[in-house]
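Okay, here's the structure, questions in a sec.
Yeah, one chain of the complex is gone here, protein chain that is, but the others are all in their spots.
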Amino acid sequence: MTLAVGPGHYLFLSAILFTIGTVGVLTRRNAIIIFMSIEIMLNAANLAFVTFAAAIGDLAGFVMVLLVIAVAAAEAAVGLAIIVAMFRHRQTVDVGAFNVMRG
Amino acid sequence: MSPIDQLLELHAMSRPAAFAVLPALVLVVFAIVTLLADLLELGSSRGPAEGQAGPTIMAPWLAMTGTAIAFGAVVWQWLRLEEEAGLYFNGMIALDGFAVFLTGVVVAATLLTLLLTVGYSRRHNVDLAEYYHLILMAAVGMVLLVEAANLVMVFLGLEVMSVSVYILTGFRRTQLRSIEGALKYFVLGAFSTGFFVYGIAMVYGTTGTMDLAEIGTRIATGPPAPLLLAGVGLLVIGFGFKVALVPFHMWSPDVYEGAPTPITGFMATGVKAAGFAAFVRVFLSTFDALADQWVPVLWVLAVLTMLVGNVAAIRQDDVKRMLAYSSIAHAGYLVVAMVAHNALGTAAVLYYLAAYTAMTVGAFGVAVTLSGRGAERTSISRDYAGLGYSEPLLAAAMAVFMFSLTGVPPTAGFVGKFYIISAAVDAGHVPLAVLLVVASVISAYYYLKVVVAMYMTSPSSAGSDAGPTHAHLGALASTAILATVVAVLGMGIFPGEWIDMARASVEGLATAAARLP
Amino acid sequence: MDFPWLTTILFFPLLGAALIAGIPGSRKEAIRQSTLAVTVLHFAIALPLWWLYEPGGADFQFVERVPWVDTFGIEYHLGVDGVSVLLALFTVLLMPLAVLGSWRYVDRHVKEFHILMLVLTTGMLGVFFALDLFVFYVFWELMLVPMYFIIGIWGGERRIHAAVKFFLYTFVGGLLMLVGILALYFYHEQVTGTFSTALADLIALDVPGDLQTWLFLGFALAFAIKVPMFPFHTWLPDAHVQAPAAGSVILAAVLLKMGTYGFYRLAMPLFPEASRTFLPVIAVLAVIGILYGAMVALVQPNMKKLVAYSSVSHLGFVMLGLFALTTTAIQGSVIQMINHGISTGALFFICGMLYERRHTYEIERFGGLSATMPAFATLFMIVTLSSIGLPGLNGFIGEFLILVGTFGRYPWLAGIATIGVILAAYYMLRMFGRVMFGPVDREENREVPDLSVREWAVLLPLVALIFWIGVYPRPFLERTEPSVERFVEILEGAPTPAVAEADGAVIVAADDEPVEAGR
Partner (left out) sequence: MENLLWVVPALPLVGVAFNGLLGRRAGKGVVAFVGPGVVGAAFAVAIALFVHLVGLPAGERELHQTVYEWLVGGGFGAPVAFLVDPLSMTMVLVVTGVGFLIHVYSVGYMHDEDERGFARYFTYLNLFTFAMLLLVMADNFLLMFVGWEGVGLCSYLLIGFWFADRDNAEAGKKAFIVNRIGDFGFLIGIFLVFSTFGSVAFADVLPAAGAALTVGGTLAFWIALFLFLGAVGKSAQIPLYVWLPDAMAGPTPVSALIHAATMVTAGVYMVARLHPIYQMAPSALAIVAGIGAATALFAATIGLVQNDIKKVLAYSTISQLGYMFLGVGVAAFTAGIFHLVTHAFFKALLFLGAGSVIHALHGQQDMRYMGGLKSGMPITYWTMLAATLAISGIPPFAGFFSKDDILWRTWDAGHPLLWAIGFVTAGLTAVYMFRLFFLTFHGKFRGTDEQAEHVHESPPSMAVPLAVLGVLSLIGGWIGIPAALGDPLGGLGNAFEGWLAPVFERGEVAGELHPAVPPIEYGLMAASVAIATLGLLAAWWLYVRNQRLPEELSLRFRAAYTVLRNKYWIDEAYTLFVVRPFNALSAFAWRVVDDGLIDGLAVMGTGRLVRFGSGVASRWETGYVPGYVLVFFGGALAILAYYLLG
C-alpha cells in the first residue's frame, strides 16, 4: 500500500500547524515563544498557499508566500525590539506581567 | 504576454499607472527624504553627543509638505477620475471613486495628525525623524490598503500600515505604558495577521485567484464551499481586529491609552478608515454574492460592538481611553451601515468615515494640546474641569466634537448617523437601527461627561490641585483644530456636497441593491 | 418672492448672538443690555406677523422653500399656521422677559448665558416653523444643547444630574423619532418613487395600519417625553428645580409645548389611524397625568418642584384635548399651550424673584410676604389664579374648551379630569398661602424688598396677556380655528362638527361660519 501524498494531506498538515501555533499563543506567556507560535501560524498559511498554488497551477500563491515571509521578517524585527524594550522596563518577557493599563 | 514582459511594462510605469498611486508615491518619496534629511542634520551642527538620535527640525516640515502634496495629488485624482478610473498594475491597484475618497480621508487624517504632533513631539521628546518617517509610511500602507484591488495588496497595505503603527505606539519607549501598548498591539496584531493570512489562503484555495473582482465573479456561481466560508470567517476576524470589533477589540483601549496621543488619534481615524476601506471593498463588493452568509455575523458583531463599546466607555475617566471605547462603538455604527448592504449604506460608510475622522482627530487634537511637558493630562474629571473658562475656544471646539460624536445636529456626526440609520431602515433592519439609537443614547452620557467637566465643574471642585489646565496651542495645532471644527460644522450644516461625493464614490462598487436617493 | 419673514425671524437671534460674542465678557451690564436690545428688536420684527397672518385660511402662510440636501429630497421648508404663529410669537415675546428675569440671577459667565439664550431662541422657533421633517428634527435636537448648558452651568446644586437627565431623556425620544421619520421617508419613496421629507407629502401618504402603529409609537414616545406625559415626566421636576429662573421659564413656557406641538403637527396628522387607535390610551394617560401631577404637586415642599408637577397636570389637559379630536377641545388645547406658557412662565419668574431675595425655594422658609411685598403679592395672586383656571383669566378659557370639547366624546374622562380643577386650587392656594400669608415668622422675610421696576417689566406683559386672553380670547381663537379644523379633518377624514351632535342653536361669532350640527 503506497501512501499517496496529495493536496489534502498538505492542507491537513497546514491546519495542524495553524492549530499548534494558535494553541501556543493561547497557552504560553513568554513573549518570545508566543512570537514563535505566531510564526508557525504564518508558516501554516504559507504551506496552504503553496499547496493551493501548486494544485491550481497559479503563480500568485507562491508570490504571496514570499511576501508573507518578508512581512514576517519585518514583524520579527519590530517584535524583538518591543520585547527588548519590555525587558528593559520589567526585566521579564512574561506578557502577563504587563497589565498597568486595564479597565 | 509573458511575465517578463509584464514586469518590464511595470517598470516603464506609464503615466496613468504612476497617476494611480501618486499619493502613495509622494508619501514614500517624502518618507525617504525625511530620513535622509535627518542624516544631513545629524552630520551637521546640532547632532548631540554619543551618536544619539537628536531632535529633528526638518522632518516635520518635510513630512507635512509631503502629505500636503499627497493631498493635492488626491484632489487631482478626484478631478480626473472620470478619465483615469480603472485597474492598474495588473489589477493590483484600483483607481475609483471609493479609493480616491478614502485616500483623501486617510491623507487628511495624516496631515492633521502631523499638524497636531509637532508641538507634542517636542514636549515629549519623540521628535525624531523616524517618528515622522513612520507616520508617512503608515500613511503609505493606508493608501495602498484603500486602493488595493487584490488580496495580496490588501495584505501588503495592511502590514505596512500595522508594522509602522506598532512602532509608533511604542515610540515613547521610556514610558512603560507606551511599551505595554506596543506589546499588546503587536502580539494581538500578529496573531490576527495569522488568521487573516490563513483566510486569504482559504479564499485563494477555493477560488483560485486573489483578484478581488475575479473572486467576486467566481463565487457568484454555485453554492459556497465550506473552505470559502471558513476564509470569509477568517477575513472577518482579521478585519474585525483592525477596526476593533467586539470581541476582537480588547487591545484597543490599552493601545490607545499607551500610544502617544497624536498617534492614538491617527490610529482611531487613519488606521480605522483604511481598515474599513478594505473591509467594505472585500465584503460589499467581492463577497457580495455571499451576503447571506456574512450579514448575520456582522449583524451580531455590530450589536456587540456598539453596546460593549458604549457601555464600557461610560466609566472611563481617561479621555484617550474613553475615545478608544468610543471608537470601538463607532466601528459598530459603521458595521451597521455595512449590514444594510445597499449602496446607501456604502455611501454612508464613506460619509461617516470622513465625518468621524474630522471629529475624532479634533477631539484628540484637543487632548494633544492639553498634554504638558512629559505629562499627558488626560483625566476628564481633573484635567478638563473648568476648561470652558480657562480655554474657552478650545473647550468650545471640544464641545462641538463631543456633540458631533453624540450625533446632535447640526454637526457632521448627526448627518452621518442619520445616513447610517437611513441605510439600515431602508434595508429593513429597523431593530438594528433602534439598537443603534439606544447605543447612541448611552454614548451621549460619556460624551456629555466631558462637556460637564469643562463647563459645569471647576478644578477646585474636582479636587485637582494642579489648577486649571492650560493648552499648548501652537499655530499648527490651532490650524488643525480649527479645520476640524469647520469640517464638522460644515459637513453638518451643508451636508449636500459631501453626500453627493460619497454617493458618487460608491457608484463603481458593485452592490446588490444599488438604489440611491 | 415675498420678504422671507420666517428666515429673518429665525436667524435674527443668531446674528444677535454673534454681536454679543464680540463684547468682552467682563462687561456684564453691556452684555445684558445688548441682549435685551436684541430680543426686544427681535420681538418688534416678529410682531407684524400678528397682523400679517391671515386668520381666515387653513393653509400654511409665509412659506419658504429652498432645496437643502438635494439627494435626500430634503428642503429648507418653513411656514406657519395659526397655531405655530401664536406659539412662535409667544416665544419671541418671552425672550426679552427671560433676559430681564435673569438680570441679577445670572452673574457668572454672563456672556455665555446670553449667547445660549439667543441660540435657544433660534432652535425653538425652528421647531415651530419647520414644515419638513428633517428640518424639524434638526431644530428639535438643536434646542436641546443650549438648554442643557443653561441648566448645567447656571443651575442649582444638582444641576449636572438634572442637565444630563434632561438631555438623555429627550435625546432617546428624539432618536427614536428619527428612526420613525426615516421609515416613513422610505415608505414614501416606495409608494411614490420620489424622496421627500416634506410634511405635506408625508401626510398625503396612506400608511398601512401596522406601520402606522409602530411609527406613531416612535413619534409619540419622543413627544410624550417632551410634554411630559405620565409616566415619562420624571426628568421635569429635576430640570425645573435645578434650572436657573430663566431656564425654568423657557423650559415650561416653550419647550414643553414642543411635545404637544409635535403631536399636533406631526404625530397625529401623519398617522391618523394609529392616533385614533391609541386615542383612549393617551386620553387615559392624560387624565392620570392630570390627577397624579396634581397630587404629587400637593405634597411638594419646594416651590419650583410644585410648579413642575403642576405642569404635568396642566399638560395632561392639553393632551386630553388634543386626543379628544373635537374642534372645541383642540382649540382649547392650543390656547392652553399658550396659557400654560404664560402662567407657568410667570410662576417660575416669581420663584426666581423670591430666590433672588431669599436664596431658597423651600416653601417653609417663607411666610407672610404679602405684608412686606404687597405689589408682588397682587401679581403673584393673579398668576396663581390664572394657573388654577379662574374664569375671566386665561387658564379657564383653555381648560373649559378642552373639557367641554372632550365631554362630548369621553364624558367619564372629562368628568374625572375636571377633578383636576379642584386639585389645582388645592395645591396652588396651599403654596400661595404658605408663602404669602400668615405672620412674618422669620426675621429674614421682614426686610425683603417689593418688586423693582425691572421685575414689574417682566411680569406686567404676562399679566396683561392673562387678562387679555381671559376676557377677550377671540383674536387668538380665530387665528387658530381654521388650522384646527383642518387638523380635525385630516384626522377624521371628514369635517366634524365639534361636539354639538345634538340639534340646538349653536352660538358662534356673527361673522363666523356657523357650525352645522350632525353632518
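Order of writing sets the chain letters: A, B and C. Residues in each chain are counted from 1.
Rule of thumb we're sticking to: a contact is a pair of C-beta atoms (placed from the backbone, for glycine too) under 8 Å apart; a residue touches a chain by one contact, two chains touch by 3 or more.
Computed from a prediction, not measured in an experiment: that's the story for all the values here.
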Revision key, fill the gap. Contact partners of the omitted chain among those displayed are A, B, C
Review point. Which one touches the absent chain: B:Leu35, B:Leu116, B:Val163 or B:Val187?
Key: B:Val187
Review point. In the complete assembly, which of B:Ala17, B:Leu87, B:Leu128 or B:Val311 touches the absent chain?
Key: B:Val311
Review point. Among B:Pro23, B:Pro253 or B:Gly270, which residue is in touch with the absent chain?
Key: B:Pro253
Point to revise | Where the missing chain touches subunit A, by residue | key: 22, 25-26, 29, 95-96, 98-103
Study note, to complete from the structure: Residues of subunit B touching the missing chain are 183-184, 187-188, 191-192, 195, 226, 229-230, 232-234, 236-237, 240-241, 246-248, 250-251, 253-254, 293, 297, 308, 311-316, 442, 445
Review point. Can you name the residues of subunit C that touch the chain not displayed here?
Key: 165, 169, 231, 233-235, 292, 295-296, 298-300, 326-332, 335, 368, 370-371, 374, 381, 385, 390-392, 396-397, 400-401, 403-405, 407-408, 411, 414-415, 418-419, 421-422, 425-426, 429-430, 433, 436-440, 471-474, 477-478, 481, 484, 497-510, 512, 515, 517
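The criterion applied here is as follows: only the chains that are shown with their structure count from here on.
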Check your understanding: Per the centroid of Cα atoms for each chain, what is the distance between subunit A and subunit C, given in Å?
Key -> 66
Review point. Approximately how many whole Å separate the CA-defined centres of subunit A and subunit B?
Key: 26
Practice item. Would you kindly tell me how far, in whole Å, the mean C-alpha position of subunit C lies from that of subunit B? Key: 44
Revision key, fill the gap. For subunit B, residue numbers touching 2 or more other chains are none
Point to revise | Residue ranges of subunit B in contact with subunit C within the complex | key: 388-389, 403, 406-410, 414, 418, 421-422, 425-426, 430, 433-434, 437-438, 440-441, 444-445, 448, 451-452, 455-457, 495-496, 499-500, 503, 516-517
Check your understanding: Quick one: in the complex, what on subunit C touches subunit B?
Key -> 68-73, 109, 112, 137-139, 141-142, 144-145, 148-149, 152-153, 159-160, 163-164, 167-168, 171-172, 175-176, 178-179, 182-183, 185-186, 189, 195
Check your understanding: If you look only at subunit A, which of its residues touch subunit B in the complex?
Key -> 11, 14, 18, 21-22, 25, 31, 34-35, 38, 41-42, 44-45, 48-49, 51-53, 55-56, 58-61, 63-64, 67-68, 71, 74-75, 78-79, 81-83, 85-86, 89-90, 95, 98-103
